[in-house]
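Omission of a single protein chain aside, the complex is shown with its protein chains in their original locations.
All chains are identified by letter, namely A and B, in their written order; residue positions are counted from 1 within each chain.
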Amino acid sequence: MWTMPPTDSVLHVLSFIAVAAQSMTAALAAGRRSMDWAGVCMLGAITALGGGTIRDVLLGHYPLLWVAHPIYLAVAAAGAFATILLARLVHRLNLAFLVLDAIGLVVFTMAGCDVASQVDVPLPIVIVAGMITGCAGGVLRDILCNEVPLLFRSELYASVSVVTGLFYVTGSGLQVNAQLWTALTFALGLTFRMLAIRYRWEMPKFVFSDEER
Amino acid sequence: MWTMPPTDSVLHVLSFIAVAAQSMTAALAAGRRSMDWAGVCMLGAITALGGGTIRDVLLGHYPLLWVAHPIYLAVAAAGAFATILLARLVHRLNLAFLVLDAIGLVVFTMAGCDVASQVDVPLPIVIVAGMITGCAGGVLRDILCNEVPLLFRSELYASVSVVTGLFYVTGSGLQVNAQLWTALTFALGLTFRMLAIRYRWEMPKFVFSDEER
Partner (left out) sequence: MWTMPPTDSVLHVLSFIAVAAQSMTAALAAGRRSMDWAGVCMLGAITALGGGTIRDVLLGHYPLLWVAHPIYLAVAAAGAFATILLARLVHRLNLAFLVLDAIGLVVFTMAGCDVASQVDVPLPIVIVAGMITGCAGGVLRDILCNEVPLLFRSELYASVSVVTGLFYVTGSGLQVNAQLWTALTFALGLTFRMLAIRYRWEMPKFVFSDEER
């Protein structure tokens, strides 16, 4: 999310879709905790715009996208509100949502890398900025829903973001055609994420228990 | 909270009252979780000053009020500490607290709109800034107490803030006498909140459950 690519209108449209998709996913989580309508919209907006916000605050990159362009807030709130009205339908479209959410992850990651590149930070921080943009919104959602963030526990989500970011940044170094590289990165990231979901790829877990304490 | 209105000493005094009131409410929440004295004061300060802090960080508006004027930190900590000593009394004054907390909500909202207006953001963001100033402290309190934020689940709290902000900002557009308008907004917001508490007005809830996931 976050960068408004004026030339690349496809990425622009994708970023609106991504904001709406992440907001709708968060709205379902809000419904599981019986939040009221205002709470659903707030949780949706925080989830959809939170990743980019955290990145910009950490980089000191002002103004925030949604402060300059409140339309993003409106899209996020509208996505959450639509979910209230269409909950059953939304639920049945589970697969569509997984795809939209994956699009969000990949688009946000690339946008995050773009912003970080502009403010001139070391290369590893560009990758980290992409990952924060893609993943931190979901962490905020889980904190506000009073759960240990899903990101830390399962699924290849952060890893997809890191691989996508690495691939994307490599392209800038190679001086290849930017549009082509963006499309390639998008395809790679999306495929990786869908395969991870399909085959339930997971990272090894670190399980530790002690008696004392 | 947060803006120090040098000319308008009434708002100034009200903002100190609001900081103390929100800190005292947070201290009671801390007591329910058996926090130690230092924890009570920290939770009080974070709750009372957190909303304005989040707003300023999101707007890139530095220095923060409590960094420039540490007296606000002292007022918040003192309010929390007083609550430890007077817990039973404070508890009996339940109604007084609801009024003070409502004053805080309305005063913080107006101050938040003022600050956002100064930094030149779009109008919807002025309203959002007011709402964040009024409500985000309570969200931080609930996160630190390990609960799903009350703000998302019940009561007309955010809605009161939004209505207050909308009414307040309308006045700036109308070029009416500022002091009068502030007083009117204050009366409106406070009345709305007290009525919402009295008659238990609530937003509809979004209840959603699924078997899978």
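Just so we're on the same page, a residue touches a chain if its C-beta (ideal position, glycine included) is under 8 Å from a C-beta of that chain, and two chains touch if they have at least 3 such contacts.
Since the model is a prediction, treat every value here as computed from it, not as a measurement.
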Looking beyond the chains shown, say which of B:Leu11, B:Met35 or B:Ala102 touches the absent one.
-> B:Met35
Which residue of A:Ala27, A:Val75 or A:Val128 touches the chain not shown here = A:Val128
With the missing chain put back, which residues of chain B would touch it? List them for me.
-> 27-28, 30-40, 42-43, 53, 57, 60, 62-64, 66-68, 70, 73-74, 84, 87, 91, 143-146
Where the unshown chain meets chain A, residue by residue = 57-60, 121-122, 124-125, 128, 139, 143, 146-149, 151-154, 158-159, 202-210
